[in-house]
Structures are given as structure tokens and as C-alpha cells.
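For chain A:
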Amino acid sequence: MAMKTTGAQPPEPGGTPLLQLRDVSKAFGAVVALASAELTVYRGSIHALVGENGAGKSTLVKIIAGLYQRDRGEFRLDGEDVDFDSTARSKDAGIAVIYQEPTLFPDLSVMENIFMGRQPTTRWGGLDRSAMRERTSALFRRLGVTIDPDRPALGLSIADQQIIEIAKAISLDAKLLIMDEPTAALSGVEVDRLFTIARALRDEGRGLVFISHRFDEIFDLCDRITVMRDGSYVSTHETVDVTAAEIVTRMVGRSVETLFPKTEGITPGEVVLDVDGLNRHGVFEDVSITVRAGEIVGMAGLVGAGRSEVARAVFGVDQYDSGTVIVGGSRLRGGDPRAAIKAGIAFVPEDRRRQGLLVDLSVGRNIALVLRRRLAAWGLIARHREDALAARWSRTLQIKARDLDVEAGTLSGGNQQKAVIAKWMATKPRLLIIDEPTRGIDVGTKTEVHRLLDQLAQEGLAILMISSELPEVLGMSDRVYVMSEGRVTRELRRDEATSETVMTAATRMEETV
Partner candidate 1 sequence: LTVAATGCGTDDPAGDGGYDIAFLPKNLGNPYFEASDAAAQKAIEDFGGTFKEVGPAEATADGQVTYINTLTQQSVGAIVLSANDTSALCDALDEAREAGIKVVTFDSDVDPECRDVYVSASSPELIAKKQIDLIAEQVGGKGEIAILSATANATNQNAWIEEMEAYLASDYPDMELVDVVYGDDDDQTSYDKTEALLSSHPDLAGIVSPTTVGIAAAARYLSTSDFKGKVALTGLGTPNDMREYVTDGTVTAFALWNPEDLGILASYTAKALLDEDITGAEGDTFTAKGLSSDVTEFTVGPDGVITLGDPFVFDADNIGDFDF
Partner candidate 2 sequence: MTTLSPARRGWWGIVLRRRETGVALAVIVLVAVTTLISPSFATGADGFRNLLLTPSLLMLLAVAQGIVIITKNIDLSVSAVLGLTAYATGRMFTDWPDAPIWLVVLLGIGLGTALGTINGVLVSVARVPSLVITLGTLYAFRGANIAWAGGDRVNAADLPRGFTRLGTATVLGVPVLFLIAVVVLLVVAYVLGYRRSGREMYAVGSDADAAVLYGLKVSRRVFFGFVASGTLAGLAGVLFAARYATVSSTAGSGLELEAVAAAVIGGVAIVGGVGTVFGAALGAILLTTIDRALPTLGIGEFWQQAVVGALIIGAIVLDRVIASRQARRLRSAHAHISTDAVIQAKGSKP
């Protein structure tokens, strides 16, 4: 499928901006996702949007797409005020979006996933499947991949799903293409293809917005960079004028060191967790790790490296195929979270709202949930015992909520995270596995969580911390395991761990990308 050239535009910014957002705000209940965001995109340029996790990038994208409606602010497309009430509107207006999380219809074929709602039709208005198949194949050829257009989306890997999202967005032939972390799941070859196409689209005079946490990609691809922090606009730069270090400083808004209040020089105690040769077919292989009391062990790797899967298998929400997991001397068979809890494991999962909390249940009940049996006398739970436990731990963790009866889902993200930690600390664990401890948490709370982890370690807790944020891993860990494609590729002492060494092991490459 060839893109038709719709009047060549000069690649340099000028004239009316294609997209102009000013002072946009958006709140979800108590959570302010965007305070005052700003973004100006010109035709024929690729615009990077950067910011920490939770800075509000995806929310801004969803507002442009018409999925969310802004509470306040200015939104112009081609100089005209617009107000999309559904994604269909933005599509009609020439905006294509690749969302951060792939969203496919699992039961439908790949080609229909790409063309849903605008499938090619015959003269009679019926679907023209062969035309659809051809166009899909053409798109895939352009992206350099082979996926059977007729297979259902069910069971596709995250990478393949992402490729389909990209194919879908390209096929829209849009004047503005927004990509929210499209490369997070892709390998180098696919990323190169994507970039070639992105540059071609730019040269046709379209506008592109590119969101990524990978600076090499941003500096390789983008013409301009807008920095966001805590839901607000910080600054916009020509790529050639800035360095990565400057961008980071603006993103974080402070010097990075103070973010990680790590107490140094603690002598770890006895081995609490001993994982040996753990296997789960097709997910991870031969994983061996140990964690000692008082130690924070980091697990680094690219998204999809299998870290979460290892944690889930250790805790027992998943089965494993072979290997051993020993916690405090007793062996865990896998597939039984209750045994893991009894052995003293606490597990703060990566997806807070789906796995960590029951968002429709009150904060108090959430905190008391794991301990429900221990709270019962004569088989009955007394409410005052639940209340007392919940009150104690929410005080310890300083959870901000009106009272214990409010639904956990109404808390701000950081407070939700604290509620999950409270729920697990209440079990008095000896090992805490925490997956993405600060995902979606604002900077202030982030520091608090880090301080808390440090304090817990000092009190003798063994902590296994999985994080995709490299600074967090480097700043907080006594030791780091690096995983790549389901294997532990390196173990690094605190003094050995640098972004270089970790990234090399994570990508299994000799040279840095």
C-alpha cells in the first residue's frame, strides 16, 4: 500500500501548528493526572514527549484521541478549536494513535483488527476480505514482518501485538500520528523499520508524536522534545540544542541522588530466599537467585524479560515446571500463594489496580484481607479487630484517606500503592517481593516509598525489588540481577552496577545501543 503524498510541506516548523494544546488539565476523581499540559506539533516533524512514569503523557495522548475529555484548556487542530467526544471523531479528523497498551480484539483476525470499522468493501457494501488481506500483507511487508493476516489476535506476543498496532496506525493515512511507547516491546530490527517509516511519514509532511523512555531513540529520531513533569508542561527544545543530561534534569526536577535514600554498609543476614534452577517453559529458564535478610536485591531487565513471571512463580500465583524455591528453610511447591504467605513472603504485584488491590473494597478490608483468618476468633471476624489492624498500618504508612471505609479505588495512585504495602506489611513477612514499586507514583511519594524500603531492609527484611526504572535499581539495590529473555544474564554488586553494565546484560549485547 503506497501512501499518497498530500501536498509536500516544509519539514521545518512554521506556519500554523498542526496540533496545539495549552493549559490542559484532567483529574480522575482525586488523582490529578494533568495539571497544565502543553504541546505544539508542526507538520513534517517528529516530536518527542518525555517525562517520568506517571507524568501524564498517556493521559495527554488519550485526550488528543478523544478517549478522555479534558477538564480545562485549549485544544486546536490545524488552528481550529476541537472537542472530540469519541475516538471515532479524532480518527475522522486525521489523528492516528498507538496506545501504550496494545488493545486488540482477541477473537478477530489480525487483518480485521487492523481495519475494524473501515474494512475495504466491495461494490455492494460487503467486506472485501481478499483486498483486506492484500492490504494487510502490504503493510506487514513495509514493516518487514510476516504475520498471517487470517490468524486471530489471540495468543500473539506483546511484540506482535505492538506491530499490529503500528500497522493499524500507519494504514489510517493520518496527518498526525501519535505513538505512545511503541518500541517498548520491539527488538532492534523492528525498531529500525519503524523509524524508517516514521521518517518517511515526516518527509511526506505529517506530524508525529513519539513517546519513549529510551533516550538513544529520541535523539536518533526526533526533531523536537517536550518535557513534562507531574502533569505539567516544563519545556520544549530543538533536539540539536540539548543533551540527554539536560533533559533528565528537567524531567526529574532535582538531582537524581537525593531520590534514593539508601543506607549503605549494612551487613546482610542469613539467606531468606533461595531460588535454584527455576524453569517455566517458554517464560523463563534456569533462574537462580538468593536474597538475604536486610538486603535489597534489584532485578533489572527490559520489559518482557520475564522478571514478573519469576516473581509470580516464587510467590506461587503461577506454577513452575522445575527447580526449587526455598524460603526460610522450607520448600515451596509453587501454585499455592497461601503456602508462600505462610512461609513469610509478601508480594506487591506490578499491576496495582488489577492484582494488588480490590479497588471496590474499602481500604480497611483491603488491608485486613490477607490476614482474615488470623483476625478471626472462633471462626468469626470481629470488625473492630479488622479496624484496629487497618488503622495501625495505615498510620504506619501514612495513607491519606478520609476514613477506612472509603473504597480503595478512590485513593490516589501513591496511596493505593501504600495500601498494598500496608496490606502485606501487616502479615509481618520476612521476604518482600515488590514488582515496580513506584510505577505511577508521583515524585514525592516515590521518595517516601524508597525511604520505606530502606527502613524495612534496615529492620532485617529481605527485599526483592523488580524495577524497569534503571535509576531506581541502581539507587536502591545492594545487589542486582539482570534478566534478558527469560534468563539471568548477570549478577552485579552495588559497586559494579552502572547503567552501562546493566544495559549490556539486559540486551545481551557487547556494544551499547
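One rule holds for everything that comes next: contacts are C-beta pairs under 8 Å (C-beta built on N, C-alpha and C of every residue); 3 or more make two chains touch, one makes a residue touch a chain; residues count from 1.
For anyone wondering why these and not others, all candidates are chains of the complex that A comes from, given by their letters.
None of the values given here were measured: they were computed from a predicted structure.
Participant: Judged by that same contact rule, which candidate in 1 or 2 sits against chain A in the complex?
Facilitator: Candidate in contact with chain A: 2, the rest do not touch it.
Participant: Flag every residue of chain A that touches candidate 2 in the complex, lowest number first.
Facilitator: Residues 65-67, 86-91, 99, 103-108, 112, 116-119, 121, 125-127, 130, 133, 144-152, 154-157, 160, 282 of chain A touch candidate 2 in their complex.
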